[in-house]
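The structure under discussion appears below in the form of structure tokens.
One chain of protein is taken out of this complex; the other chains stay put.
Showing chain A:
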């Protein structure tokens, strides 16, 4: 009996090891296929619908106390946008900077930093979760995006808010290296979605996106667009970048980053 079982065991062990190795090699081959990538991406729609169903427009991200603040809030992504235009804005302390609100709105706006400061403010201490896995807690102050959008009077066709940023993240040959992001109008009108101009009781630093950065607290860090220059309301995400709704979504990351 045992004389039969030992070769059998060895055979099975070898088989299992071979199976494991070919499984990984097979998974790598599958990973190279765009169709498989598309298929795996179908989970994103499920996640989006599930979180919208359960959380809708009302669920709030946790707000922390001053004592919970990260000692150091990590600077990630662009540290300093390239180019003379941005350098001049920094030089003049953003005096000539204007935020443009346009696209599918009845009343396009150009707002200075002072205009934004004069609007109702919201301060929130929230956790920033990077797609890489780390978290930092910071205190943000800014204008709720809903207040700005309401003043611009969105048209009924509008479905997305697209944020155009000052930083060229990558020198892509097709000109799609400019950082941009987009959110649906549920998040755009969420009470914690703000255009922040202050972090931890000081003006937003260049590393953190001066003069203005988006905070959309129920999503990951790459949605928190820095150096926001223009908010455009749109009916579809086609025609922006490579059509997936953001710099990182154009490069394989989920457009809906609530997970």
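Of note:
What we mean here is this: a residue touches a chain if its C-beta (ideal position, glycine included) is under 8 Å from a C-beta of that chain, and two chains touch if they have at least 3 such contacts; residues count from 1.
We adopt the following convention: contacts and distances are computed from a predicted model.
Per the UniProt record, the chain missing from the shown structure is "Thiosulfate reductase cytochrome b subunit", taken from the list "Thiosulfate reductase cytochrome b subunit", "VWFA domain-containing protein", "Twin-arginine translocation pathway signal protein" or "Peptide/nickel transport system ATP-binding protein". When you scan A:133, A:156, A:175 or A:239 for touch with the missing chain, the hit is A:133.
In the full complex, chain A touches the hidden chain at residues 5, 8-9, 12-13, 16, 23-24, 27-28, 31-32, 37, 39-44, 46-47, 51, 54-55, 59-62, 64, 68, 70-72, 74, 127, 129-137, 217-220, 248, 251-254, 258-259.
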